[in-house]
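Here is the structure we will look at.
Apart from one protein chain that is not included, each protein chain of the complex appears where it belongs.
Letters A and B name the chains as they come in the text, with residue numbers starting at 1 for each one.
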Amino acid sequence: MLAELGLAALWLAAALAGLQLIAGALALVSFNKGVGDGGTLAGIVRPVAVVQGLLAACALIALMGLFAQTDLSVKLVVENSHSAKPMIYKLAGTWGNHEGSMLLWVTVMGLAGGFVALVERRLPEPTMLATLAGQAFVSLGFYGFLLIASNPFARMSPVPAEGQGLNPLLQDPGLAFHPPTLYLGYVGLSIAFSFAIGALVTREVGPAFARAMRPWVLGAWVFLTLGITAGSYWAYYDLGWGGWWFWDPVENASLMPWLAATALLHSCGVLAARNALRAWTIMLGVIAFSMSMIGTFLVRSGILTSVHAFAVDPRRGSFILMLLAINIGSALVLFALRAGTVTEGERFAVTSREGALVFNNVMLSSILGIVLIGTLYPLVTEAFGQKVSVGPPYFNPMASLFFVPMVLVLMVGPLLRWRRDKLIRVRSLLLPGLVIGLAAAGLALWLGVKGLPYIGLVLAPAIAVASLMPLKGRNLRRLPLPVAGMVIAHFGVAVALFGMACDSAFSTEKLIAAHVGEVVAVGPWHVTLAGVEPVAGANWTALEAQLRVRYQDGDVFAMTPQARSFWAPQQNTTVSALHTRWNGQLYTVLGEQADGGRWQLRLWWKPFVPMIWLGGALIGLGGALALLGRLLADLKRIVVRDKIAYRRMRQGR
Amino acid sequence: MTGPEANPAEPDLRVARWAMWLPLGLFLSFVLLVVGGLLRPADHDVPSRMIGQPLPQFALRAAVPDRPGLARADLATGKPHLLNIFASWCIPCAVESPQIDALAGQGAEIDGIAIRDHSDDLAAYLARNGNPYSRIGADDVSAVQLAIGSSGVPETFVIDGKGVIRYQHIGDIRAEEIPAILAKLREAS
Partner (left out) sequence: MTMIKAKHQRLVLILIALAALVGAVLLAAWALRNQASYFYLPSDMAAHPSSPDREVRLGGMVERGSMHNEADGVTVRFVVTDGKARVPVRFSGIRPALFVEGSGVVAEGKSSPDGTFLADNLLAKHDERYVPRELKDMTAQQARQAVAATK
């Protein structure tokens, strides 16, 4: 029953999305002809958008209910759940699969669209209609995909005795919440995309448009930042290779939308404050959403091989590609036709806040290009019969080439005035950063660091100091939240960069076959192999190394890395053990038994490596603060507007 | 940053118009590239590398007291066999067991290899789910399993009368897949 209800809600939602698109488009035409205000058709678009979102949410809740009861007459539940699973993983199983994740996507998109329809009153009505129609257009593709190609509510007969989804590897809090975090980011970008389409259709590209779009971009960006940070830590912890970023296609797929969203965020600020970079911001809005779809496509189609195991299905890949081609292709055609006629933005000098932000945008876009080209290059050569793989030797120097100038400008940009400024004016604010940078340069040289880590070690302290300079001379209590957010996020960049540079420059690694009782020195640590014991879990057995570790002359801690064998599906994994101190992390992995009763151990001492993720979290926090600040301001404005309307109404009476 | 004053709008507009179409062009080349990538044969239809290969030599001890063990010679008897890789700790194997029984009921000769199993657990499993196997070999270190190109449980192989692998079914056999397995078995004889 619940399955039928869910399916009905989904069909209704799809029908309403169609209505939303048609009504919006027709109302827009009548607006353009100048006949009236679009009439009834314009009036229904907003309510339809709200109801569409609610119906999609009903469908998602129905599916979650089916998973919660483990209704084995539903195919999706059989394939992805099991009655013996803990409830939290049953619910997470709802979106842990392809169909469910698409439903989650379309639901969040519908709810977000409904929310926009309810509260957004800044934009001129035609732009709003075009935005909602655009959103309905994108949603319709997903509804079609769900209803035609991958119905999540499909029944199964005969009803099997038990579900198949007891894969222990997937019962991991990281896996349960990591994909939805990224998805929320993607959906935020889809709303930004709809705004861009709406503005392009009516040529109303201005500060109001940027202010309406900005919270969505900020929200999406915060989720993407947190998703990437968590994903990186998960790979670091889980793969047991000691690395935290592999430039793997799956990782690149999440990085590319982030890069585009970062650029969009900054150009959005210029458009909101200064009414410049108009066509440019539209273009970035389209690119950011394209990148999230391209990322989803690359991950789900299995067209590129990855170290991360992922359920792939080439047929679904072609469906996503079709959606991608329709959505992005039509947006780009619209852009090509319209962007030339969008009127010119305000002017600015090269040395100005705008100038610095343009530089930031160009550099970010270049990094995006570098990553995209590197990710797709194996496909290009394969078309010519040559097999290659592209890894860190390409990505690291190429990305740095654009990253370094970008962060140099980051040190100056926030200090500059809008429109035009002189570097001389801010020289006293730049001085501390320069001094610290030079000191770090000397220190790192003395420590014998070379190459990219050297650049990182010089830049990180300099950026850290420079990022705090916009606070100088301000009353910290009355600091606007968006400014605080910017400072924290920029400081987070410095923290993360410091962690990355320290990891490359100062990590020490020891690979050894040790006897029980042997003491191994790695960096400042002494690691004693006290023994290796067999242990067992629900569906795995493992060998567990008992390690006693001591930092210099400090206390002794126990660490227990494992080499695990799973039964079903049969699979061997290493479970690393980590010990975190304020100044770094000890990372231990147990290998196989070697000749002579020895055990293979791989040990790393990684100074300051947790700062990578701490920095990521700070960047996310900065974004969240900025978002909060913008939302509070919007709320205040809405309250004031309502008050004025109320007074007018009373006076009118 | 200053340009010629004479007629500045002309090249300005032309470059702008041209540049606006550039993103679309780049996007279309991306689509072409990945369509090419998708059309090339993908991983999922690569046939098993072991198909057409004779089984390697092996002799496994009996996994349970009431059935003999399994050696290569037992599978090259002139009659086609089904070789089922399973284990008592494997949940999909239990789900699959009615289908294995059904196959045995339709005259297929079925031998089993129990992976990393204990004799007691296995006996309990067979008592619960039925025992359609003629012989069950115990593969305690997955040696034979790895040698015949199986990575997990359950998997089922069709072996012809000469001991050559004819077909590999990965994962549990569903009820609707029984006719296909029987057809493969007939092909092998």
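To be clear about the criterion, contacts are C-beta pairs under 8 Å (C-beta built on N, C-alpha and C of every residue); 3 or more make two chains touch, one makes a residue touch a chain.
Given the structure is predicted, the values throughout are model-derived calculations rather than measurements.
When the omitted chain is restored, the residue from A:Gly96, A:Gly374, A:Gly413 or A:Gly485 that touches it is A:Gly374. Interface note for the absent chain: among A:Gly53, A:Gly499, A:Gly591 or A:Pro607, the touching residue is A:Gly591.
The hidden chain makes contact, of the residues A:Phe177, A:Phe402, A:Trp418 or A:Phe557, with A:Phe402. One chain of the complex is left out; on subunit A, the residues touching it are 240, 277, 279-280, 305, 344-345, 347-351, 358, 362-363, 365-366, 369-370, 373-374, 377-378, 381, 386-391, 393-394, 397-398, 401-402, 420, 422, 511-513, 565, 571-574, 589, 591-592, 594-596, 598, 600, 602. The missing chain lies against subunit B, touching residues 1-3, 8-9, 11-12, 15-16, 19, 22, 41, 43, 46-50, 53, 56, 146-147, 149-151, 170.
The criterion applied here is as follows: only the chains that are shown with their structure count from here on.
Subunit A and subunit B have centres, each the mean of its CA atoms, that are 34 Å apart.
Against subunit B, in their complex, subunit A makes its touches with residues 158, 160-162, 164, 166, 279, 283, 286-287, 290, 294, 297, 301-303, 314, 317-318, 321, 324-325, 328-329, 332-333, 335-336, 339-340, 350, 376, 379-380, 382-383, 539, 567-571. Across the complex, subunit B meets subunit A through its residues 1, 13, 16-17, 20-21, 23-24, 27-28, 30-31, 33-38, 40, 42-44, 87, 89-92, 95, 115-116, 142, 151-153, 175.
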